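Note that one protein chain is taken out, while the other chains of the complex remain in position.
Our next item is subunit A:
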Amino acid sequence: MQASLLSIAYLIGSVTFIIGLKMLSHPASARKGNLVAAAGMFLAIAGTIFLYEEGGEKLHNYGWIFSGLLIGTVIGVIAARKVKMTAMPEMVSMFNGMGGACAMLISIVEFNHLTHSPVNAVLNDTSVSNLVESIATLITQASTGVHVGGKLLIILLGLIIGTVSFAGSVIAWGKLNGKVKDFAFKGQHIVNLTMLAVIVILATYLVAVINDSYVMVNENGRYFTHGSIGVLPEINIAFYIILALSIAYGVLFVMPIGGADMPVVISLLNSFTGVAAACGGFLYNNPVMLTGGILVGSAGTILTILMCKAMNRSLKNVLIGSFGGPKAGG
């Protein structure tokens, strides 16, 4: 009963996002569209708090959740009401960065949860009676291993995209504020591409290692799995290197872009955060996060391209054209 009510709340939420976006793109209905989307969001959040359950267990820590919501609401309303009209874009950028940071934190918590999950016990006993049992356990663990690999991939995607969006948005906010100056050095795009490549390689490595650690058969014919993935220190190290590189990439990605092009970049980062939110949707099998995130991801990308067109430039021009230094950024 409760679960089906929650599904309906999510369904309504998804539909209001679509209708809201549609109405937002027409001048006459734009303001109402914003309210429609906000109402859907409220419904989805309230539904999650009161109706969500996993394995028959409801959420706890309500005190923390409600105080978090309260603090966020108060700061959000005050910040959004006080900000000057001319400072609106930087405010949007800041809020976008908060969303990216939120996705980043979710990924970090879920990663720690994944690596310390107690499902994998060491099976060293080779006596015949235990062997059958061991193999049965191994098979189930192998299938969880498959699941874990995919889950880790989603966690890493959410982490990388969310972090890049967070770091980039904060820099964009600083630039519009005048606090951060344009900054570019020779060969910066090579450095950026290298960083991106390292991130991808590390992420692939992590997923591969996690998969392997679930089923291992050594030469004595003993079946065993690692006691816990968290035992391997290099996994944690690789994860936090990915985190650090993603921050650095986000900063260096936005740094050289000229101040006048900032709205375009913010719109692009906006769609990044949408994709990061959609990763959360995959992680929790949550349809409203998935539709909301992907919708913003694709609509944001198209919007970015439209904004470039309105300025008579191409996206490539905005992103790469200014890498040459201030003279090309004008």
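The rule is simple: contacts are C-beta pairs under 8 Å (C-beta built on N, C-alpha and C of every residue); 3 or more make two chains touch, one makes a residue touch a chain; residues count from 1.
What we mean here is this: contacts and distances are computed from a predicted model.
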Record-based protein name (UniProt) of the chain missing from this complex, from "Serine/threonine-protein kinase RsbT", "proton-translocating NAD(P)(+) transhydrogenase", "Carbon-monoxide dehydrogenase large subunit" or "Peroxiredoxin family protein":
"proton-translocating NAD(P)(+) transhydrogenase"
Residue among A:L202, A:M255 or A:L283 that touches the chain left out of view
A:L283
Can you tell me which of A:I45, A:L196 or A:I241 touches the chain that was removed from the display?
A:I45
Among A:G99, A:G168 or A:P256, contact with the omitted chain is made only by A:G99
For a quick check of understanding: of A:T115, A:T163 or A:N270, which residue touches the chain that isn't displayed?
A:N270
Residues of subunit A in contact with the chain that isn't shown?
13, 17-18, 20-22, 24-27, 30-31, 33-35, 37-38, 41, 44-45, 48-49, 52, 54, 58-62, 64-65, 67-69, 71-73, 75-77, 79-81, 83, 85, 88-89, 91-92, 94-96, 98-99, 101-103, 105-106, 108-110, 112-113, 145-151, 153-154, 207, 211, 263, 266-267, 270-271, 273-274, 276-278, 280-300, 302-303, 306-307, 310
